[in-house]
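Have a look at the structure below before the remarks.
With one protein chain withheld, the remaining protein chains of the complex are depicted in position.
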Amino acid sequence: MVEERRILYEHLDVPDINTFDVFRQYDGYTRFEKAIAEYQPEDIAKMVLDSGLKGRGGAGFSTGEKWSFVPKDIKPCYLCCNADESEPGTFSNRYVLEKNPHLLIEGILICCYAMGIETTYIYIRGEFTLGKKMLDAAIKEAYEQGYLGKDIRGTGLNVDIYSHPGAGAYICGEETGLIESLEGKRGQPRNKPPFPAVEGVFRKPTVVQNVETLCNLPFIIGNGVEWYTQMGPTYADTRFDPPKPDANTGTKLYCISGDVNEPGVYELDLGLTSTELIEVAGGLRGEEVKAVIPGGSSAPILTHYELDTRLDFTSLTLAKSMLGSGGIIVMNETRNIVDCLLNIMKFYAHESCGQCTPCRWGTPWVRDIVQRIADGDGRKDTITRPKFGVAENGRWGDTGETEEIYEDLDLLESVANNIANVDTMTWNTICVFGIAVSWPAVSYMRKFRPEFEATIREGKLVTLPVAEATVPPEENYAYQQRFVPKEFADL
Amino acid sequence: MAFVKLNDLEIEVEDGTNIVEAARQHGIEVPHYCYHPGLTRPANCRMCLIETYGPIPGAPPGTIGPARQLATGCTTTVRTAPPDRKLDDKYDAIVQTDSPRVKKAREDVLEFLLVHHPLDCPVCDQAGECDLQDYSYRHGHDKSRYIEVKNVPPKKDLGPDVLLYSTRCVVCTRCIRFAEEVSGTGELGLVHRGSHDEIDIPRSHEGVPLQVLDNKLAGNVVDICPVGALISKDFLFKSRPWFMEKANSVCSGCSVGCNITVEYKVDGVYRLKPRFHEDINQHWMCDDGRLGYHYVNSDDRLQLPLKRVDDEFTPTHWADALAVITEKLSEVEAEDIVVIGSAQGTNEDNYVLQQFAHDVLKTTQLGLFGQLLGEEHKFPQFTIEADKNPNTAGARTILGSANGNVVLEGDTLWEKVSGAKVVYLVSGLPERPLEDAEKAALESVDFLIVQDILPSEITQLADVVLPGTTFAEKDGTFTNSTGWVQRIRKTIDPPGEARVDWEITQQLAKQLGGEMNYHFAGEIALAISENVAGYGDATHQKIGDAGIKLAE
Partner (left out) sequence: MSDELIQIETPFAFNEENQREFDELIGRYPIKEAAMLPTLHLAQNQTGYITPAVMKYVAEQLEVSVMKVKDVVTFYPMFFEEPVGDYVIRVCHTLPCALRDCKVVLEHLKEKLGTDIASETNLAKGTTADGKFTLMKVECLASCDVAPVIMVNGDLHKNLTPEKVDELLAKLAS
């Protein structure tokens, strides 16, 4: 049995940890004080880079590397904290905001010190009314205690934090969508380059970080890089010569929901398998695992053959999926994958910002196709390929075989791939929302094709037994191509 | 200059040029909807995708290959690279606009653009000049795979001259960016989200507008709409674009001198559209100019010479009208005659007029008529000038070009007119209310000859009215307020017996024994270039479509 390793969530359930005094009792702000007292800003940036911390928001980009792209000579520079948690299946940030907002503030302070930032905007989901209330109260307290504002604790450091409410648009979780929204416009993502690190909010260099990423900073500073890198695997990417280390360090707030007995947030080392995770979350609710979504609804689905895939950034990328925001949704044998895909496609069709053509009109199209299949109106055709040969009656004649063509499944795959191609990982859209749409569409369809075919054949939703519904591993496009990395330590 | 390999071509383009423009300069089409050279580039239509080449990460130095993601041609600009960053040791950029990947991407994007687009080309005004039609034909699929229900957003009235057929819209947002960046009025925006995106003006939830698209540049949104979504009410259902002839000309609405294309058929002018000129109007023109052409087609146009018989105008023929005038002119002394040129007339009209006055009538006192001041309108990227005449600067110079000529304007002119016996006044303004002083002065004249295009307060006072022509019916040149000399071109024939203004003047001169024998406007322009200071280069050949700027 795997044990939780609570670091970010360690004191989450301490009563009144949201108040400054209690937070202070549990080492609150000491890590920030240590940062100022013992390190230069450059040292902190170096520590973050060395720690191998990867952004927890979805893309999994190295935080230290991102910081290194920020030009040092352009001021002001801004920090935008992404608290627009809206990926279905993800809910870890909400608990931080509601229960332990001072931890986030401390993380922000460390980032601001390292990057010479004086203004931070926390873009918080409009629906998080309680979270915003708690956060605002904590910010107010921090101002009163002299941890925010001008000349913090006599160090000459100035940091202002403002919370900025969103208004219910998923796309504002995309970093440039967030920036546009913060500027008071529609949350339509910008073209990249320029990346926000160079030209972000108010056309100034901007660091955009997820809540969870920022909350990791106090612990990296407080306990040191060495302590941090012990947690989680570091792989050797043997496609490079010499092998390139690929760190998946630290803990991850895995959000487990769906068919498990005890859904919730579990803080665990990166690199556990789905089976282990389900066990931690009180075991499966049901007989058999049919599928696991490993990183929020936009991540490609894993079949029961792929449950041994380790849930970390590298392993999931190599398994043609992604860890994303760590929102794990488990489905048992009673679930119909067509129905699940329909639910997800409705979500994306509703949340597409409508800025660029492929996504604006492609996403609802994909939804409509899935809807049609689910309604039992999926198109199928039986064709006979003519072939000249000895027929049954012993004479020369047509010996063609009949083949069933599932027109709508091909159409679904083609349309989704035209928005963003999951095989080549190229997208025709402005932002990665495109791939977030086609990833589930194509992966569900390919990996659970028998269930889709049965649904079209029968003209109604048909839930097949797990073994029948799933494409066998040897035919699973992702399973075939997956690349199992050797652990760095083994070299 | 950047050295670029574009498909199989090796081309040189200026630094900072984007791929769409670089390709266009070399005759290669990169299809696009949202990109417009006069606006910012959101790259939202995704139609101009191209393949760029660069070093392959992880590969040995010097190996280049296509980038993983396609880039948008409108936002990809080329620059001279430092020597160590050259590709293949010589190129600053390598770009493919016709690789299989690019072609596939274009097909795919076009398919998406067409899923909700109605098949109403047969009743759409844009058909024939529609980017969606053209690109579908050249880059698209031949059939649709879309069998779901199409979005049918409503048709909307956006302003006095603009209608929106939302079903046809591809949401390229050119019109929104125009209203924000060029006119700065910001009436347009998007409403709703995702596939329900619609262009609209601000309205209440019930659909009552808070503001309408009524700025003076609003008509431009119709021009820049790449599809048939934004439609001019003025042109709605008037003509198919391919039935109209086109001529490059200059707007006569004010002294800016916007370059335009006059689109016409035998029976009249159908619309004016702006034509790009970098230094004058960029891509735009104002609605006053755009919609101000209707007088050309007016049924009220003067079609025959008129003479006053017993205080009533009687239509007559040219020989008679000219005979009456010649008789009158030969009766009076030179100092009793005032010849007044027009700021609506071309340089050629005014040159012949001044030559007539100077050489034939032997008078050096000329007037310049036309001063009509309207309001000046300033927009972030466009100005409509107060002077509502296209050629004030040119007429002033040309009329005063001969030795001894004095050009009178304003009060001094009317003072002079009040003492004159014969006044030959060329007007040509579609509407020109007379002030009291002007009216009194003209009334005091014994014999008033007015050459004009429409009946007006001025023609009411005349003894003889000669039917002249508008900018659409003659060749010539205008000089704008910033010193650009530009050509206008004859499109339609003048109505009835109306004649080109300089021809009328020349005929008069001939009748009075003058030695003038111009055959066409270009000939006069040659004479201008020889005789008028500063106009040395202003021949029709040299002016061409781009115009020339006079030396300061």
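In this document, chain identifiers A and B correspond to the written order of the chains, with residue numbering beginning at 1 in each.
Please note the rule applied: a residue touches a chain if its C-beta (ideal position, glycine included) is under 8 Å from a C-beta of that chain, and two chains touch if they have at least 3 such contacts.
No experiment lies behind these values; they were computed from the predicted model shown.
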{"item": "Residue, one of A:R24, A:H164 or A:R457, that touches the chain absent here", "value": "A:H164"}
{"item": "Touch with the omitted chain, as defined above, among B:P160, B:G268 or B:P455", "value": "B:P160"}
{"item": "Residue of A:R5, A:K192 or A:H350 in touch with the missing chain, whole complex considered", "value": "A:H350"}
{"item": "Sole contact to the chain not displayed, among A:G187, A:P233 or A:G295", "value": "A:G187"}
{"item": "Touch with the omitted chain, as defined above, among A:G28, A:G64 or A:P88", "value": "A:P88"}
{"item": "Interface residues of subunit B (partner: the chain not displayed)", "value": "157, 159-160, 185-193, 200-205, 207-212, 214"}
{"item": "Missing-chain contacts mapped onto subunit A", "value": "85-91, 93-94, 125-130, 160, 162, 164-170, 181-187, 202, 255-259, 263-265, 293, 297, 327, 329, 331, 335, 340, 343-344, 347, 350-351, 353"}
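Keep in mind that, in the parts below, only the chains that are shown with their structure count from here on.
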{"item": "Between subunit A and subunit B, centroid-to-centroid distance (C-alpha), Å", "value": "53"}
{"item": "Residue numbers on subunit A that touch subunit B, as the complex places them", "value": "169, 186, 191, 240, 349-358, 360-365, 368-369, 372, 411, 414-415, 418, 424-430"}
{"item": "Partner subunit A, residues of subunit B touching it in the complex", "value": "42-47, 49, 58, 68-70, 72, 75, 105, 108-109, 111-113, 115-116, 145-146, 148-149, 170-171, 190, 192-197"}
